[in-house]
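First the structure, then my questions, so here it is.
Here the complex is missing a single protein chain, while all its other protein chains stay put.
Which chain is which? They are A and B, in the order written, and residues in each are numbered from 1.
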């Protein structure tokens, strides 16, 4: 029941798109969609998603393997470093790259920037899975005569497959919805076309009709992922003492490995940092009083926290349902939660304006409607984390608790929630930092007069006051770094070796 | 102290009937073992008792009170039936004491019941440990203590010893039996291990394909199994074709006094290997046999033998390898009576 509420929130934009698309009339829809341009944009968007997702899987799995399974020096430091790009919004990264390398534009630069910003979505779950995976299977494989590489491809990769797939799906959907990087790097994608449609002639209807295609593309991705997902793949290891896998000795290979990780970090974090610093030095504009910066930071914090809290509240029942009562209906509910994730923020923003004006007027232009928008946008991030954690806790525990005389609520409070808490924490951290970075929906839905770090950044860069924008950008990244660090710690990547 | 009565319990999962009309009584204060091969429905029976599953037909009464059946389904947490699952399933986020106190109300948690049951399972002083700091056997003891703590009407043990190594298993089995007895608890132990069932239970219920095949004290189950299948399932069995006549059966091993089948004619008789004695040389009442193999078990050994007519039998001997080298010709005789069923 509660899960249905969560899904209802996620499908608000779909309902809105349905209403507005229907208004457009069939002729308009056909005229808008039955063009070579739409086909071309679809292919390009999917192409970009495919390229970025593949690159993120390579980068994410590679760095996760290096920090969890090898004797790489300073691997805990690199674990944090590899997750940190999550704190860098794509629009900051893209802007930095364009500033640093003049004339940078097009498909491949956009793919590069998007990859650098989103590979932690793969890195984090895969690193956690690699740490949790049962080394016995790898040992058996080796004892049966498979070499290191074969064991990696035939056993290890399959063990971490659910984690990899979950991360890859998030990356793919994110790429579909991203506007910041593709706009600055001038890559034609569906989302850019949607934004342009708003700007060009203030064509709301055209933009929304286009958005419905994006929903179809998302549906395509989700179906593909569901079909290829192995059924009932649950790799939780029950009982038995936790044992870490033997670390691979890198030997001389550790130098290229180190260089690789440092290189990625330099591109993902170094380029934006240097570029922002240069802008700060070059310009004379300065941000408003410290109080203004502090107020923006405070607002960002509060809004992102409210968003994270509301999202978790909605995600919890759905995540628990996904983990505890898997079935066709649950799968459908779970997939529905993903549908809005690939919609551009401006469409989700408008749909919540529609919802706020027509259904929840007292909430309109309050923190809560914006928090609801965050929930709509980021529900999958939260549901995934909760379901992942709940799936790791054996359901037998809840039965035991019931047999000891605790009712459903008592069991939820004393067993299920405490055991899912790390997942709830991880989900909240992820939603929090994504919410901090969100701009289009924030602009449309924020309470009038509330500035956040992201909106201040936008305001200043729009008039070329780059130096004034820099402190906001830096603060945004620094504040986002904290939940990122929490995520890393939660994956157990900072723990001392168990041996 | 409660009596549990199951009448005509049926549970289906789609097309599969897991329990097909189970009638069963668990006497108060006793430990009853539900024994059967995997897939016989014993775990389903336990889940129905606990209230994790709803019955499709039949009734379960606890202390005369119907808890399931006839449209009633008392939820698990109101049944006062505590479960000890296979792997203990301790709450990983709670200390040993908190695990044990989980089923107690606030006041009782502060009393000495926690320490009492901890002592009962031999873990006095372990209250502050976390589950991951315990060995497998200790975790299992805590799970039993946790189940006992709220003095439930019934303790359900779901193959609680299967994950432990053999040496540990025997000791723990005994200790837990004693703990249950000392606490006066009524228990149901679900297991596929006939040795476990026979050694700890007051009563054994044999389940096959969702039905009760036999229920009774361990000795009865072992000595007077209901049919040849039960005979084979609860222990090593020598089954011989024979002809019955006036309380005795003519077998390839000679005439043996029988119980069970009263009529005369073709029967199957059951001998336990320990009834077959090997003697060095032929004497009156013995038959010749050849030693085929010799399976050493430490405390005893099973000797495979072939009779003159080709019938193969097994004898259990306290090991004395010299008496029966493989290939040796020996003589065998039978002690005691045999159970017989019409063939």
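Methods note: contacts are C-beta pairs under 8 Å (C-beta built on N, C-alpha and C of every residue); 3 or more make two chains touch, one makes a residue touch a chain.
FYI, contacts and distances are computed from a predicted model.
Per its UniProt record, the hidden chain corresponds to "Iron ABC transporter substrate-binding protein" from the list "tRNA modification GTPase MnmE", "Iron ABC transporter substrate-binding protein", "Exonuclease SbcC" or "Heme exporter protein C". Shown as candidates are A:193, A:404 or A:454; the residue that touches the absent chain is A:193.
The omitted chain makes contact with just one of the residues A:268, A:444 or A:488: A:444. Although one chain is not shown, part of chain A still touches it, namely residues 37, 41, 98, 102-103, 132, 183-184, 186, 188-189, 192-193, 195-196, 198-204, 206-207, 236-238, 240, 242, 282-285, 301-303, 305-306, 308-309, 312, 346, 349-350, 353-354, 357, 361-362, 364-368, 392-393, 418-419, 421-422, 424-425, 428-429, 440, 443-444, 446-449, 451, 455, 459-460, 462-468, 486, 489-490.
Note that in this section only the chains that are shown with their structure count from here on.
Taken together, the chain A residues at the contact with chain B in this complex read 238-239, 241-242, 394, 396-397, 399-408, 410-411, 414-415, 418-419. Interface residues of chain B, counted against chain A in their complex, comprise 50-52, 75-83, 85, 87-89, 91-93, 102-103, 132, 136, 146-147, 150, 152, 156, 163.
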